[in-house]
Each structure stands twice: as structure tokens, then as C-alpha cells.
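In this view, the complex is presented without one of its protein chains, the others remaining in place.
Per-chain numbering from 1; labels A, B and C assigned in written order.
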């Protein structure tokens, strides 16, 4: 049922790529959370277009305004309305493809479902919709901070180029948001090349959450794994998600894959390995929650492609407009935001796990 | 929020591995659907344990009873209550591990979340919970049949052994439910071997849906992809899900991955290829919906493993009881059921897409 | 969307009047709540038919079985499945009205909505559906007890006869569950009389909750008042609900109706009066939550009535079967149960009101 993420922390996004504005309403955020608008803007700036040569040249300031739910710097428990105005939309560029279905895009399916579509920049199916997710995710991140949870994501693969080392400090120091400096240079070169030949690349984003309290997840439908699955595969251009060793676990034996438990000094339990990626039985187990998201190569390419028009006639389409030759770097903050939303939602739900009121 | 799948077709499962009974309540099923109890039982028999040497020897008849919502063979629009009684539970086998956390299981996380757990056979976290999913999935399948949708799943990989050919008729002819007869024999041998050495294997299940109407999926949170992600990763032991080419799409270029559109004689639009796995912009596009699910090796292995008890002391555990050395074959009908639930739920939601009443 | 009450504590009822069984699944009940099956049965026995000359002679033992979610006497956090089997259903009595729409009943509307109906005893629309509400309400009551909340209801009016005094101890000492002994005798006589003349009476049930924590209710859609409204008007035969002075508040002036605040020794705030019925701005204010529910006279009367058959022909109907000449006394425990469900649901939701974890 559509445009709302979460059950305890409920985020409803709205807005089209070329409409007057985009926004999100965050309902269910507890009162008393200190809101730092600059931190929200910081997250939004990371997903913004027009940042570098490897992303779309469209220039949107994406400035967030908080219209409700915050009073004197703290949340009040009322819904938080977040908005930004679209400034740099060039809708006329889309006139020529108004009646054509772009391959790899939602044009055809939206038209069939709704009987019409806003053709300008993909309308609702545009990745611009993720603005609201990142804005709301920043609030979720603030909520997670109150329990010491830290979420970050980075690019691990662009096309065939994989990261081989990990340095968190590197992530925001290169244009592709890889945690491996050398790999990042090869990735950037690959994107430069693919842009030149008017094609596009996909990749993989990895997201990690440290300091996740034990027990987040609601069996059975709303297991932590399940909600990560939903959240990640709701992001435009994603085609797969895996947790922990994921698809690689298929080739492991139980004796290898099981993470043995060990007692921790001063109380507590940890696992020696983390093949499971921080979840057991659908609940967080206190280890690092880790997921990877597969992102397809950008559908919009400046080449002639076979397609059909809305009248059912065969046509050739050349998609103009400003497009990322590889959306992976800009997907990093979105993946991060979705993980924040999942964890914050489950954090709130978890408060209802026990009948005793001190828990 | 827990135990309910779906928004239009809502399935709530209940029951523990060693409780008196298991069940599901299906709310939102439209009236007038002819219910064939034998077909529901057929699906349930496929997930049943005790079927062969490659699965657990536990013997449950798993007979379904319909307690409500069906009158004179047709659904009435009222909630459908499905129940089965547990017959062959040997709870005493679990006494020795009552205070121990089994590696790879939910014992530790459930205890931390809820302050207690039903230790008998995993309680709520047991794969026996999937009985209700398969029972409800069979009803969803009947609903999908009314629009010509056909869902089926099969094993494509066990450990390192992959299927190389596809013959749908083969699926229920071999113990591992592979669509490749030769591979199935190697898979069976691998399971026999792993059982002997008291270890376990994982694998991959592929699920396909033919004849899916165009337009199923609710942007943005409840995209078809997103709900497949949630549904599949809510199944016990799953660690990953991918749609269409999935993680392999990462290495493709946009010009390769995009599925070009072609007009169909007598109206309609098709794509020449189906790299997307039947979804565009989160909506079904009329092509085959295709997903693959990664399943980890069974956590219960009859070997000594390091663990911790509920008092925080280091211990060694030897998990007895009856366990599948590889759950992949039995996961096949569960994956199928979850895909049926996702599609039937979205089929109903899709009826609300247009303001005109004839749509 | 149908058969589920509540958002945090979610109760799904199922079952038909003349089906094999009735039940409820309670999802979201926190772990660690001690369940006393005898207390659940006690509440169920109060709504049972066959109790006295003023109610239907149908005899159902209504014995509850707990099929899941409780282990060694405490809730586990898993869904609690409650069931009872129908024993004394005489379906054949309904054969003669299979094709007729009973005035005041759901026969016509169910047939129009669903294209069919289970005509036996009203099927899903029967008041027997309330079995599951009362069973679940008993669990909600146990949850409320942990915070000192006490919910009770009683009959204040039958036909034109109103209670004039209040003695809580009297409620379960008379057949009509009035808190006024003298009035109860007149009410009983009135029911005896109406039964003789083959007619029926309505009445009013009042429900009170003492010890409700301040702040229960979720603005704006799920205010305490709003959820009381939904809960009460979902009970069969109800036609109105009011809170505090309710409709009588209409004739009061603001200066009269406003409940002034006073400080309480040792901290806290109380109101001197309680015209508001324990809610302010949709949240509980610590005073007694008080609501009244209007119940129409029983629709089933043993008189000839004009009606129409399913073919659209004018007909005369004589409703036989066993019916209460006045359902008000049996509605008392149902109203109580619904108030318990509302408050327990909001009690859990309220745990998410503040960002600080100690609240």
C-alpha cells in the first residue's frame, strides 16, 4: 500500500521528479529527540546530483525545510514534515519521449497500471523520490544514535571492479564512495570510459550497522532480514540483496557457516565469526549487521534503443536528459538511509517485547 | 509487527514447533473463490518432513482443517482459519539443550528479546511455522489461477552443485526438487555424504511466475521487488534474494541489461529479453517474474560446537533431534507459497489503481 | 480491512456461528505476561448464552483452548491462538430462511457485498463472533493489570428503565448486570414481558476504566476517543457511543463542562470533575475513562415481518431459532473486552512516545 515505510516509525514520501516539490512525513518519531537540521542537510547533500563528473549535471540545492513536529529544536511526537522545492527541472527535454516507453524504465508499467503517467523525468518513479528517504533516514539516524548504533555504507563494486581493502575514512574522499582508494581510481576511470561510449555501469553497495542492540526484528513477517530485503529492493535500480555471507553461504557447510558463541568478560555473549551478518532467527544478535545491495546499470543511455510507443507501434528511442552513467555512488546514502529507517523502526517496536515496564 | 504477511490478503500464522497445533488465518480473501481442500493438502504434503532419506525423519501428517470462511465449497469473504495438529513432537529430546544457545539458531536472540523462550524444537522460530505459509499460499495460488498466473519453484543449487538444464516436469520427480535430472543425482549424493559426516549443506531455490498481469506492485515501499525481498528473507535460513539477473546484472552494461520493447501482434507489448526478471519500476511488466533465494546450510549439526549457556558460561553443545542435512528441497514449496502470497496480495491491491470502476 | 483490532496488540477473530469452531489470534502481546486460563474462561463464561431465562437457551460450553504463544504459564511474545469448538449448533432451523433476508440483520448486505452468505445463524455476522473478542480481551485485561488499570461495565438502561443507583458489587448478582438492584428487577420483568409478546428490547451499557495511566491515545486518528468509538461500534447491535457526559455535554456551557485542574499532594494533577470522561485532546488524563454504548433491540423476533427473498420477491418472514429478547446483559462483557483491547493496545503504543529509553 504504497508510499509508507515502517510500522512504528512511519515514513511517507511524496513528490515527482519534475513537480513543484518533494517531501516526506515522518510519523511516530518519539518526542524529545534533538534535531540537528545541519545533519539532515549533510545526508541530503551526499545524495545530491551535480556533485561531480561521475554523476548527473542536474543541479538541485535540495535544501530541506522542517515544517512541523519540531519545536525549539526537539521533536514533539507530532508528525515531522520535510520538504524541498524542485528548482532545476528541465521538463521540456522529455517532450520528445512523452509517448515512448523507455527500456528499463517504469514508463510502460506505470501507464498500464494507472492508465496515464507523468512522463517528465520519470515522475514518481524517478530516483528523485529518494530525497524523502534520505531526509527521513537522517532523523532515524539521530534516533539510532541515542542507543549507540552507527550505520554507514560504501561502494564495493562498479561493473567488474571490486574493492580489495577497507578504510572507512576513505569513503567520502573519493567520487565513487569506495572504501578502497586504489579501487576507487579504477572505478572512476571505468565510469569516465562508459560515459564516453554512451553506456552505463552497475555495482554493489555494502551497508554496515555497528552497535545494534540485540533483539531487533519482529518474527515472523517482519524479521530484520525481511525488512532489510524490503527496504533495499524498494530503492530504484536494485536487483538483489544479501545478508552476511549471503549467496556465498550457499557453498559453505553448516560447520563452517555457524557462528560459535563465546562469553564476553563482564557479561554478554558474542560470536567469534559473523557469517550471519548480525542476525539470528530474524533478530539482531549484537554483531555487525551487514548487507549488500546489487544495483543494475543505469537504464537511461544516450543510444538508440528499440521500443514501443503508447499506441503499440515499434519505435526507436534516444533518451536525452541528464543521467548518471552509474548511480551506485549516489545510491550509497540511500542504502544507508533505508538501513537507518529499518533499524529505527524495529528499535521502537522492540520496546513492546516484554510485559515488564522497565524493559 | 510480526506475524502478518500482506496488506490486502493478510495471512497471520501462529504456532510453535512443539505446541499442540499450528495454523494460519487468511483475512481479506475475496468471496466466491472455489476452495479445493485437496489442492491445499497437496501443497502441504510437498513441504512435509519425513518424505525421504534426504529430509528429517520426523513424521507429521500435517493434515489441514478449514475451520471458517468457506461455505459449501466457496469462500465467503470471512477470515479463513487453517489448522493442523502436531502429532509427532518429541520434546524431551530438547531437554538437554534447554539452557544452551545453539549456534546459528534463534535461541540466543529470542531469549534476549523476550526474556524467555520455548526451547522445544525452536518454538516459534522453527521452520514448522512455515506450515501456515504453505497452507495460506495454496489459497493465494487458487486466487492467482483465476487470472491465469502460475507459480513454481525448484532447486538450482545444493552446495557447489548447480543445475545445468531445465525440465519442469522433472521437479517433483527427484528428492531434491531440481529441474535437472543429472544434477539432482549429484545433489542427492552430496546430501547423503554430508549427512554421513554430520555436517550440512545450503543451496539456491529459484521461483518463477508466469502469466502475471502487468502492473502488480505498489510504489514506492511496496514495489513487487520489495515485497519479494521481504517475503523471501522472512523464510527461515534464507540469506539473500535476487530478481532477474540479480547480482549478475552488476557486471552488465546498460545497453546489455535493458530489455527492449517490441509490439505484439493483436496488441500488447513484450520485451525481447528478460534480464529484469519481470519487473520495471517495481511493477510487474508481463514477463516471467523470476527470483532466486539463497539458503544457508542447516544450523543443526550433530557435532560438538562451542557455545554459551543462559548463565553466560562457555559450553560445548551437541544438537540432537531430527534435522534435515539440507533444507533446500523442503524450502521449495515455501518459496513458492511466499511468491503466491506476494502476487495475490498485489493482485487485490491493484484493483484500486484506477478511479474508473470498470478497471 | 476487516477482522483485526488494534495496531500494537493486534487481535484477529475468525469463525462463524455454525462453523466447526471460533477463535482469535492475539499478536503483539509482550512476553512474560502470566496467563491464567481460568480468568480467560471466567470472562468467556460471562458472555456465554444459556445462562438464564433472560438470554438465549442455546447451550455452548465455550471452553477456551490456548494453542500457542504461552509456555510454562507465561506469554513468549509469539502469537497467542485461542480456540473454542461449536457444540450446540442447530443449523437446520435456518433452512426455512435460507433465501430470505431477515429485517435488521446482515443477510441482505452480506449477500450484496459477497455474492453469497452463510445463512446458518448469521454466519460471520453473528454475535458469536464476539467470543474471540472476549477471549482476547481477557488477555488485554491481564496486561492492563500490570499497570493497575481496572475495567468494568454494566447495564444502565433496558428499554425505558434506567438505573438510578450504583453498586459495583451488584453487577454480577442480577441477570441483567445492572449496578442497581431495584432497577434490575424491573428490567428483568420488562424482558420477561417482551419475550412473552414476542418482541425485543434494547438498552445502554456503561463501561469504566480506573487507574488508566495518563497519556494513552495517539493523535490524531487514533485518539483514545476515536478508538473507543471504533471498538464499540464494531460490536453487533450497537448504534451509538458517547464519552463522559457525551450528548449531554451539548447542553452545557464551557464554564460548566471544563474540568478544572488541581494539584495533588505528593505530586500529580487531577481534575475536580470528570465531565470529559477521562480524555483530553484524545489522550487519557488519569481520571476514570467512561463511555456509554447504545444497543438496539434484538432484530430477531418471532413475529411475521415483511421482507424480500434473494430473487427480489416480497415475502413474509418468521424468524425462529433461539434468540435473546434483549442482548444488553450479554453485551456487558463484550463492551468490557473491547475497552480492554483499546487500552492495552494504546498502552503498548505509548511506550514509543519518548526518545529517552528509560520512559
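Going forward, a residue touches a chain if its C-beta (ideal position, glycine included) is under 8 Å from a C-beta of that chain, and two chains touch if they have at least 3 such contacts.
Owing to the predicted nature of the structure, the values given are computational and were not obtained by experimental measurement.
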| task | Kindly state which of the options C:106, C:289 or C:339 is in contact with the chain not pictured. | result | C:106
| remark: Logged for chain A, residues touching the omitted partner chain are 1-4, 7-8, 10, 12-16, 19-23, 25, 27-28, 31-32, 65, 67-69, 71, 74, 76-81, 83, 110, 113-118, 123-124
| request: Can you list, in ascending order, the chain C residues touching the missing chain? | output: 1-5, 7-8, 13, 101, 103-110, 112-115, 124-125, 129, 157, 159-160, 194, 199-204, 214-215, 217-223, 225-234, 236, 238-247, 249-263, 267-269, 271-272, 276-277, 279-286, 294-301, 303, 305-308, 312-314, 349-350, 353-354, 356, 359
| field | Those residues of chain B which, in the complete complex, touch the missing chain | value | 8, 28-33, 75, 77-78, 143, 146-147, 219, 348, 351-357
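Following the convention adopted for this analysis, only the chains that are shown with their structure count from here on.
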| task | Going by C-alpha centroids, which chain is farthest from chain A? Tell me that one. | result | C
| said: Suppose every chain is reduced to the average of its Cα atoms; which one is closest to the average of all protein Cα atoms? | reply: B
| query | CA centre of chain A versus CA centre of chain C: separation in Å? | reply | 45
| request: Please report how many Å separate the Cα centroid of chain B from that of chain C, as a whole number. | output: 38
| message | Please tell me the distance, in whole Å, between the geometric centres of chain A and chain B computed from their C-alpha atoms. | response | 26
| Multi-chain contact sites of chain C, meaning residues that touch two or more partners | 8, 28, 31-32, 77-78
